[in-house]
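Only a single protein chain was left out; the remaining protein chains are all shown in position.
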Amino acid sequence: MNQTIVIEVQRYRPEQDPHPWWQSFELDYLPEMSVLDALHRIKDRHDSGLAYRWSCRMAICGSCGLMVDGVPRLGCKTFLRDYYPNSIRLGPLAHFPIERDLIVDLRDFVDKLAAVKPYLIRAAQDEQPSEPRRQTPTQLARFLPFAQCISCGLCYAACPEYGLDNRFFGPAALALLHRYNRDSRDQGRAERLPVMNSEDGVWGCTFVGYCSQVCPKGVDPAAAINQGKITSLIDYVRHLVGLSPARSGPDATREAEG
Amino acid sequence: MDRITTDIAIVGAGGAGLRAAIAAAEARPDLEIALISKVYPMRSHTVAAEGGAAGVAQDHDRFEDHFEDTVAGGDWLCEQDVVDFFVRHAAAELTRLEHWGCPWSRQADGRVAVRAFGAMRIERTWYAADKTGFHMLTTLFQTALRHPGIRRFDEHFCLDLLVADGRVQGVVALDLAAGTMRLIQAKAVILATGGAGRVYRFNTNGGIVTGDGLALAYRHGVPLRDMEFVQYHPTGLPGTGVLVTEGCRGEGGILLNRDGYRYLQDYGLGPETPVGQPRNRTMELGPRDRLSQAFWFEQQKGRTLTHPVWGDVVQLDLRHLGAARIDERLPFVRELARAYANVDPVHEPIPVRPAVHYTMGGIETDRRAATRLPGLFAVGECASTGLHGANRLGSNSLTELLVFGRLAGEEAAQVAATTTLDKSPALLREADAIAARARSIINPDGQESIPALRDELGEAMEAGLGIFRTEEGMQQTTDQIASLKHRYRAARVTDPSSVFNTEWLQALELGFLLDVAEAMAHSALARRESRGAHHRLDAYRTRDDEQFLKHTLARFRADGPPEIQHTPVTITTSPPARRSYGDDGQGSSEP
Amino acid sequence: MKSDRRSNEPLTWSLFAAGGLLAAFVTPALLLATALLAPLGVLEDGLSFDRVRAFLDHPLGGLILWALIALPLWHAAHRLSHGLRDLQVGAPRLTSALCYGFAFVITLYSGYLVWFA
């Protein structure tokens, strides 16, 4: 007799189902199987209509986020062995509209990532760079953790403030903003301040901190956002006393460069 | 059917597609560029590349040496003028990426660091820890956001090219969320759809790497070139095929067989180098084809380890590097080994075996990334510019995306400047026909299961077109593919719905895979010699420059197997010579 | 999204943070001493009228007392107003006006008691 495990999957087919509903499947249990493998098995052998996103199956493309027993996780990096012999409930990422089954609408999320000006901004853009700029390992380490985001959206499914009001820019986008603010090669802080300063920017966060707990890449968006609050506070004071916004932060390299 | 008109349509938003889009937008900011991808750009499989990107960086390195390494690595099947162009532009492109914000790993003084890579005589591989592809893709995606001319069509599946009046006029794409069809009409089209590793079962590729663009061009009469050359990467994790980067060996990792013996010295790659002191082009830093072949021999001799679930493996030992270095240079490998092999490389060796990794061949292009079909360009892993020859060197591919992505974008911008759009309703009718054809494969009464066909294909490819090949095995595989193609016509696709119909997509992708596999198998059969990644165990065990210093072209035929032709290789400065690695130069290309 | 209006949270948030910081370091001990140990008679006459009055009348002592009352109230007002939002109670603009308004009144009143009463 093979050991088996019960997987419950939330289904929603917009063309047929008025509401989401739960369907359960019993699968042969193998300890090395991931939740994503289990979904493949269900699709191949039980219900070819089941819809979910995936690609890399190595925790780097950010496609396969879903709720596992109510916790946002990557399907390809969650293993049945950590749940067996209990059953597992799989649902679409919380706080996003459900398109179909485990697929949610990520447009708002991706638009927000784009809206924080996530690229190096320079006072004068160098047209034909002849040499790489210098950046010491220490300067690199200042922003590298915040550059590890795979845009999986788990942190949005974790953040209740985004769930309550999706105008909030949310953890990943604000962490991305912070990543560029902290890059020694960047001079674009002033251009990113309006987003940070707004009510939907860093001030929409109440430091729940769950975003950082679920992040599969150790990005720590909670830290990023709350450090951003200090930046925004300083800008508020500068604004009150009539100074113009700081172009770059203390992280920027000051020396003249090509 | 929506009709959208644009100047350039780019299918694929991986490294190559994004670089092309940026280049076109920079060349002509007034151009409208449609960037079409079946997944969000940052999910493209470039994201998974770990090790690094090659470009001459050190003062004592030379373009000529990068050229020689690439040509020798490709077993002289490279287009040498293309290689020359590539090596001269490589570093400049990597530098540009630095200026766009790519977090390259650095030396203490702030200069970009480079690491050793297989079959490169000097360290010239730029890296961002062991997430190089991820950081490059992220940088490119974010840079593309600056350009208002680039309009993204995320989660749009390209069903076909629209070809009329002897030139490509656009593409027909399915909006996956809406379930609606779009005709995206363009003056030039760039295919950047990536490789086709998923024709095999055991591979390092993501689920989306299904050769779509290859099949699309092929079906429209554009030849696929050198398709028999499929690279096995020597170090995939058993079970999943998840890649363990060559960067591990670049940093000093060693390969051991069941006796703890560094077996590579037995295969013309020695002498054994001291542990922790890797030497370029020697032992673990030999080329991938050789390393994968060595595994096969060890397996035949019974000198591999046998794992109850994973089968035969060898061991990649990183322990002597120490935790600090592993965490700094190879943190992702540590994460992957822990998750997918339940092994912490700081304390234990990683079990590995060869896995299908890269398609050297692809859509034939000229030196300017143009295909034979006017208006159509191809770039990235789906293209065959002739850069990689019979075996790609690790870290040349990421740079290729940049160098040729840029070139394709600029060339397409030029074409767009001199072309006008055809406004006729005939195109719309043709697009409707394409959509109807795609829909017609939805067939609830079909008898054949898509997953079963897919798995059989993967197994057939592994059986006949693996690391070593024989006439008989390849013939069997070709027969199987023919029969699978036949059965595919009766495939069962039950879901008639339109929102995220992933069952339908799987079926369409399988159709692409089958055509690509067919081209691979027939190309392989026709190459009666051994070269690079194509090695035979029958009568053709050696390289035969006399007859086969030639590219293979596979041309699609609707009613039967492809037509195979051979075309000459461009040789400029490096006449074919013996490939030798390690100390002794004993390593000829025969097994 | 899209509303780039500058938020006034930096103001309330700094008061919140100052109050939270103060509360984190002193409230447990202060509360233990004044509201538990003293009423239980453990402290003898450490909190006798004269001593406490003298503390209040010292310029620095008055300031400290004022801070001890007002800042934690800003802290509480901030968390309460966000908490009500979290619980979806009331209209956010109104509830936060009430919360911060209350803290503001207490600030004025305690200042009055310290220096002008």
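Read from first to last, the chains carry the letters A, B and C; within each, the first residue is number 1.
Throughout what follows, a contact is a pair of C-beta atoms (placed from the backbone, for glycine too) under 8 Å apart; a residue touches a chain by one contact, two chains touch by 3 or more.
Here, contacts and distances are computed from a predicted model.
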| item | value |
| --- | --- |
| Per UniProt record, name of the chain withheld from view ["Fumarate reductase subunit C", "Phosphoribosylformylglycinamidine synthase subunit PurS", "ABC transporter ATP-binding protein" or "Na+/H+ antiporter subunit E"] | "Fumarate reductase subunit C" |
| Displayed chains contacted by the hidden chain, counting the whole assembly | A, B, C |
| Residue touching the undisplayed chain, where the options are B:Ile4, B:Leu145, B:Ala178 or B:Val346 | B:Ala178 |
| Subunit C residues that touch the omitted chain in the full complex | 19-21, 23-40, 43-47, 49, 51-53, 56, 65, 68-70, 72-73, 75-80, 82-83, 86-88, 106, 109-110, 113-114, 117 |
| Sites on subunit A contacted by the missing partner chain, in the whole complex | 12, 14-15, 19-20, 70-71, 94-95, 97-99, 105, 138, 160, 163-164, 206-210, 213, 220, 222-223, 226-227, 229-230 |
| Hidden partner chain, residues of subunit B it touches | 175, 177-180, 497-499 |
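Here, only the chains that are shown with their structure count from here on.
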| item | value |
| --- | --- |
| Centre distance in Å when subunit A and subunit B are each reduced to the mean of their C-alpha atoms | 28 |
| Rounded Å distance, subunit A centre to subunit C centre (Cα mean) | 36 |
| Per-residue multi-chain contacts in subunit A, two or more chains | none |
| Touching residues on subunit A, where the partner in the complex is subunit C | 108, 111-112, 115, 160-161, 164, 167, 169, 194-195, 197-201, 203, 206, 229, 232-233, 236-237, 239 |
| Residue ranges of subunit A touching subunit B (in the complex, touch as defined) | 13-16, 32, 43-45, 48-63, 77, 79, 99-101, 103, 105-106, 110, 114, 118-120, 126, 129-137, 139-140, 143-144, 147-148, 150-151, 180, 183, 185-186 |
| Contacting residues of subunit C [partner subunit A, same complex] | 1-7, 9-11, 13-14, 82, 85-86, 88 |
